[in-house]
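Missing here: one protein chain of the complex. Every other protein chain is in place.
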């Protein structure tokens, strides 16, 4: 197939495998790549008696998930086609490769495709006698959650959950403990995003939506899907509350709470703008009596080259702070190791 | 001033200071920010008896330079206005704040403005009795170097040089040693870049150049300036050699050489594409008998939201490998600490 | 005229061709209210299925359907992979190891497919999904089969009903799948999965003639 789109790629059909080859070479000290089915595993997998923490999803959100494979975070990531959840084969292979005898925890972002494919994989793994638990992340407050919808999307909270649960697994917490911790984190993390410009999926060749020069989308997800509301562009001082207020109101977060503030770039946003937005968010939280104890700023869960950002807030306690601070050594997050 | 451009900002005139406020809050453990004149210094500056490694340049290239302030890399960064070199006041303040008695090494990217402003600052610092040396980085092979031009631009090589010289300074190498090392690195590093889409400077409100849907610019710098050549879009297998071949031919690099390969994103390039390009570059180098001993992949020296990439090749010896591997703890590069 | 394993395989090859032809249309529909991959996903799956059938066509219609199911599940991903995969798996189970399928078996297979999709995806008619195409198709197929129609007649009726069912998704506000994230803004668009279901059934009907 010809390149029909302005991207640094050869063939849209092989873009994920082609990128994995580069990743494998760039991070040979951290990870191993297997191609059919596509799975990225930490170089020392399986780690005996450690719960295997496995995640995955469509590609195009890098560094999520493969960039978080390594000590103190994920044991394996299953990269699907661009914006397409992985297949059960991939997830099963990941579990098989990383199970060190203590079972596997699957971290699943709440999308119909992801839920169904991971569900099937979990059944297949169970049939092989591997104990598997699944936790679904659904932190996007832009989406209505009810029995009669697909529920909220999993977005920025996924990164925080993978770090924290990965740290617990690394310390030897068992499958029950990891699962409970994951549910706890999923229960107290909330996110919301906006886009200034859309992205183009390689095989689609056209932007996922179009915006006029003075328009932006509020409440976008991470798959180039349009948001819930199209509004005129506004200054950052008014954009940041448009993300933060729905988040604060949802859990809710309030005075006295201690939080981790994650200011995320969607892939095509200058770091300058992210830091600017982060500063505003910190100020707004301080005004509300909420203490920011930890922060993460950068493009960690992206939507190809989309321009925009998301904010994620996680309510912290001492346990979560300690696990957040624990050493981690992956391509995209690294400290203490 | 009103927001006239689709960016997450308030006022184009205050964008750098506004971003620094966020950076200061996000990385209080690593750095201190001073606003007038704007300087970012490592939190424990001045470090007694350590050579102060100081750099800076226009903003809009983040994480360069402020993202590299911290243990094992820069003592201070001077962020100018977007794409505008800092003033002598900033550089002088940075030297004053970080000089621990062993003098300061200024790392200057070769642009007329940067060279002139750092030159003035060096004179002012010398007048105060602080020993200062300057090293100019000019690694961009896309630009002709002669007595009758402004010479080559400083681009990706700057990141590598700052890391390596920062490591040496941290180990206690003196000013002569740091200067000699910096010249050595500058002498054996080469880069070249391309753009698929331009960027928009906040105050300018319009893209720095325009490209048709099937065009790209070869030989771009990091200031949104057009490149030397506009060519039709091609597959990655042909783009990567278009960057790599001029680099290899320039130093030249050849069979038996050991190198660090730095695949850099210009700010708006999906990591997926960067890894894909990195894989191709590694393969091409292997074919030529060149050994890639270290690698760095990601957006480390950017041009706002420009879509594109650059390749940088540094010839390595054991000394440089060891200094590259030495611990570093900054907002954007961190290992071993 | 009964439907052999070879005929089923032939029909699936035809589906693969039609999916390839409509790849861009399905991508465009999915870009409007989803994430723009539906055509690409199905095309990847059916291309893989054709390769598999080129190697070896299993001996019974049920085995062919099962092979299609496992291929789609292993290769497609996304929502469509497990949903279409389950549909084919349930259809395979429903036809057992019969050497040929008659009209009743085909209608029964369609019903089993629908039940599988609903079991997995929990969507109801009106949620703006493939269920809106498949549900009327199953009803139409059953009634033709019950009144003595042949395989071609059953599938023609199913295709006709699926097309109408797909069209009926246009004004709906989505309640399942990615389109549901758009809320009211999902109205006014054809659901890509309903469209692909209609295409699939129309192609099967064409192959059965």
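Each chain gets a letter, A, B and C, in the order it is written, and its residues are counted from 1.
Keep this in mind: a residue touches a chain if its C-beta (ideal position, glycine included) is under 8 Å from a C-beta of that chain, and two chains touch if they have at least 3 such contacts.
Just so you know, these numbers come straight off a predicted model, no measurement behind them.
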Check the whole complex and report which displayed chains the hidden chain contacts.
B
Of B:11, B:44 or B:89, the residue touching the omitted chain is B:89
Among B:20, B:39 or B:81, which residue is in touch with the absent chain?
B:81
Of the listed residues B:28, B:116 or B:212, which contacts the missing chain in the full complex?
B:116
For chain B, which residues touch the unseen chain?
12-13, 37, 58, 80-89, 111-113, 116-117, 119-120, 142-144, 148-150, 153, 201, 203-204, 206, 208-209, 221, 223-226, 228
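Throughout what follows, only the chains that are shown with their structure count from here on.
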Graph class of chain-chain contacts, one of line, ring, star, complete, other
line
Taking each chain's mean CA coordinate, chain A and chain B are separated, in whole Å, by 29
Centre-to-centre distance between chain C and chain B (centres being mean Cα positions), rounded to whole Å:
54
For chain A, jot down the residues that touch at least 2 other chains.
82
